[in-house]
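One chain of protein is taken out of this complex; the other chains stay put.
Chains here go by letter, A, B and C, matching the order in which they are written, and residues are numbered from 1 within each.
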Amino acid sequence: MSYRIVHYINQFYAGIGGEEKADIRPEIREGVVGPGMALKGALGSEATVVATVICGDSYFASNMEQASAEILEMMKQYKPDAVVAGPAFNAGRYGTACGAICEAVMKNLGIPAVSGMYPENPGVEMYKKSFYIVETPDSAVGMRKAIPAMAKLVLKLLKGETLGTPAEEGYIERGIRKNKFYDKLAAERAVDMFVAKLQGKPFVTEYPMPVFDRVPPNPAVKDMKNATIALVTSGGICPKGNPDHIEASSASKFGEYDITDVKDLTCDDFCTAHGGYDATYADQDADRVLPVDVLRDMEKEGVFKKLYNKFYSTVGNGTAVASAKKFGAEIARKLIADGVTAVILTST
Amino acid sequence: MPISLKGGKERTMKLELHRVKISKLAWGDATSAKDGVLTVNKEELLSVLAGDERLTKVDVDFAQPGESVRILPVKDVVEPRFKLEGAGGVFPGMLSDVETVGEGKTLVLSGAAVVTTGKIVRFQEGIIDMSGPGAEYTPYSATCNVVVILENAKGIDKHEYETACRMAGLKAAAYLAEKCAGAKVDAVETYESLSLKDMPAPPTLPKVAYLYMLQSQGLLHDTYLYGVDVKKILPTYLNPTEVMDGAIVSGNCVSACDKNNTYVHQNNPVIANMFKRHGVDFNFIGCIVTNENVTLLDKRRSSSYAVKLARTLGVDGLLISEEGFGNPDADLIMNCWKAERAGIKTTLLTDEYAGQDGASQSLADSCVEGDACVTAGNANEVIVLPPMDKVIGEPEEANVIAGGWQGSLAADGTITVELQAILGSTSELGYTKLGAYTI
Amino acid sequence: MVCRRLLVTNNPQLCPVVRSCVFVEGTTLDVLLRVRDHVHLGWRLLTHPLYGNLRPHQHLYRSILLERQEGSVDLESLDYMESALRIYTAESRRIMSADGIPEEHREDFAFVDYELIKESLLQYGMVTADGALPSGGRR
Partner (left out) sequence: MVKEIERAGLPVVHVCTIVPISLTVGANRIIPAVAIPHPLGDPSKTAEEEKQIRRRLVERSLKALQTEITDQTVFND
């Protein structure tokens, strides 16, 4: 008997079209479509691709919950033993969709799911803890390498085989700690490592402590008078009522709020979603965290040209480094697209 | 296998461990050891433990490797040892006088252990399974256990009861070994704690010490050094051989997985492995004992003081072992960066609390200097322990011990718990082969 | 009178015997949040927030001793509070509440909590002269 696999791909790989077709709704087709052919070959006789789900990236991104539910229902009809999504390479929205689908499959159908992505795909940071993502190159040129690796991994999972380390199996490190029995007592391993360190020989720590990287500073703003300044905060400032439901800690999202015509953040309209500090003072006057009032004055005085008409807000407290990174990258993309010159970021 | 370290004579502290190997327990008329069998006179052992008005009931039982037996809640495990020759007696300051130990000859009933059980603080004791999947995780499934079952007198303080249990375990261990004093010795190991002046190893070798962190958060989370509550000490120097004679005694009622039982102190595997590399890879000059107190003031004081001692001793490296989780992580990290910034290379030995799914942060604290770290595994991983034919102690405690939860104990006797509940499973003295890696 | 030292706790056994105590109606996480807010306003930790050897869901009570200090936020204290909160929020769904826990177990939890903070209370002179500490363990 061979295992039944459902494959998930986007409109582009289904040959439907590019960005202009990115809003197509999910559909399911029997058998293989596009890269499914290669997947079929790599799986050999042990598993069969019984159906392929196709969904437009934009449609998925803007209707995540509903699209996931629809797709799960479609998949269920084919009684899959496992789901393979992508590979998405470095396509951000495609990667996010693959991640969301695989996570939902694992959680709701209780069967293994595998995808493939380039390590910098935002889908990796968002979903790597939930399931296995095979590391791929950044473009479809890597298809020939990616598909066999994904097939191999999904077969292992289906057969319930023990997986090796990320390096051995070719998946992206999920950041999950797993126990195993070593050949030596922990004390002996510690003394071995101690000797290696003393002698300046290479050793691998068993628990890497969190470390931080650096980015070189950007050049200064030369012409402030013509600059557009944007405000970003990790202090959780948001319109009253927290319409986007930004979490008080461990935020999973950031908010984008329009401040065209707003001269001052009053307590009637703004508050903080932050649970990481005593919110009384920020709730009384949100300018204490995000200085809109002063910046409007200076804009009027011509110190700089324009205060960008939106601000971005999230809660820094307890938020995973990976999420914060993702937020920063997405915010930066929007700001650059809108011609912002420089950013004032406030934290509590 | 004898381990001998060459060196000067006068100032060295030489300890011979005379090992009598035990592979089976039996009841009998006279407590003695012969052909691998430890025979125990139950009445006599009970009479040794009698007379403590803090205990209403004392009983003893056996639990041997491979048997379908579960013991819970376990408080401590002690190896039977007895001083044949040399100053002082085993467990100085507890059972014997406070004379310095670590020299002469000490009899060891290798393979035997005294296990104490009794409810003290309901949620802080552990499980030992003698067979099945749980047995792989605890070192005490491989020892022939004389289980001392204790019940407290009504109205007695918890500390008084803890003291009574602790003393009962030590007394039973010393009694068993003393009665076997004439037994045929299977192996003799020699260890020498050398004075700094006589350090024999090539001067080109780095000098290293072992920074030995002991749990000391409060009366029921304590450890004793020559009978002194280590909460009250400043970090101090200790010869490794003193530990072998029971200079360090556990008084802990903390999480079972990483409380260092008296047994692992007596058999400290870090010390054993440091001795093995002494004179080859480094010069092992001994232990610095330090504590893990609750106040930040104490933490700062002890870490600075311990590192100062290390600097004064002129060490190039410190191997640091932790005990416990949470605030001891702060002590571990302070010890680490203070030593590293003083130019002393460190390696850390700890365990992890990364959550049942392994996705949480493993330690409560971190520093960039902690680049060499060995872990004894994630204490939160869940394990299913199938029912055993016999349970010594109180099986329903599985629902309240740390690592268990309401419903951990199923009707058929199956227990589903985190490794945290299994005694010694993530020993931070490194007495198991468990470890963790990132997937 | 402005008190220089303060105990923040949700352990009902402690408040009656301690000078200047803030009793927090709620879980251990609520205690940590209250202490964190105090740290923001210039208080300094005297005791580590993660004393004991238990995960957030493994105990009912938390007691933390603080000291008023001059100047700005004490970074070390803040650092420890943030780390402790990370550990707590990662398991926020499992934080223990007193509801449904038998009285006898609650007493055990209260007792251990008191045991762990007792030395520090004595060390910092926080025990009221007439308030003999609860004996604990007597039933």
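Simple rule for what comes next: a contact is a pair of C-beta atoms (placed from the backbone, for glycine too) under 8 Å apart; a residue touches a chain by one contact, two chains touch by 3 or more.
The shown structure was predicted, so the numbers you read here are calculated from the model rather than taken from an experiment.
Chemist: Which shown chains does the hidden chain touch?
Modeler: For the complete complex, the undisplayed chain touches A, C.
Chemist: Which residue, A:M106, A:A140, A:L163 or A:A332, contacts the hidden chain when the whole complex is considered?
Modeler: A:A332
Chemist: Out of A:A104, A:M117, A:I133 or A:A282, which is the one that touches the chain we can't see?
Modeler: Considering all chains, including the one not shown, the answer is A:A282.
Chemist: Go through subunit A and note every residue touching the omitted chain.
Modeler: 212-222, 224, 229, 232, 234-235, 277-282, 284-285, 287-291, 293-295, 297-298, 303-304, 314, 316, 324-329, 331-333, 335-336, 340-348
Chemist: Would you write out the residues of subunit C that touch the absent chain, in ascending order?
Modeler: Residue positions of subunit C that touch the missing chain: 37, 40-41, 72-73, 75, 78.
The working rule: only the chains that are shown with their structure count from here on.
Chemist: Please compute the C-alpha centroid of subunit B, do the same for subunit C, then give the distance between them in whole Å.
Modeler: 29
Chemist: Between subunit A and subunit C, what is the gap in Å from one C-alpha centre to the other?
Modeler: 37
Chemist: Can you list every residue of subunit B that touches 2 or more other chains, as numbers and ranges?
Modeler: 361
Chemist: Indicate the residues of subunit A shared as contacts by at least two other chains.
Modeler: Counting only residues that touch two or more other chains, subunit A contributes none.
Chemist: Within the complex, which stretch of subunit A touches subunit B?
Modeler: So the residues of subunit A in touch with subunit B come to 129, 163, 165-166, 173-191, 193-195, 197-199, 203, 205-211.
Chemist: In their complex, what parts of subunit B are in touch with subunit C?
Modeler: That would be residues 121-124, 154-159, 161, 215, 217-221, 231, 254-255, 258-259, 293-297, 299, 324-330, 353, 355, 360-361, 364-365, 380, 400, 402-403, 420 of subunit B.
Chemist: Could you list, by residue number, the parts of subunit A that touch subunit C in their complex?
Modeler: Subunit A reaches subunit C through residues 249-250, 275-278, 317-318.
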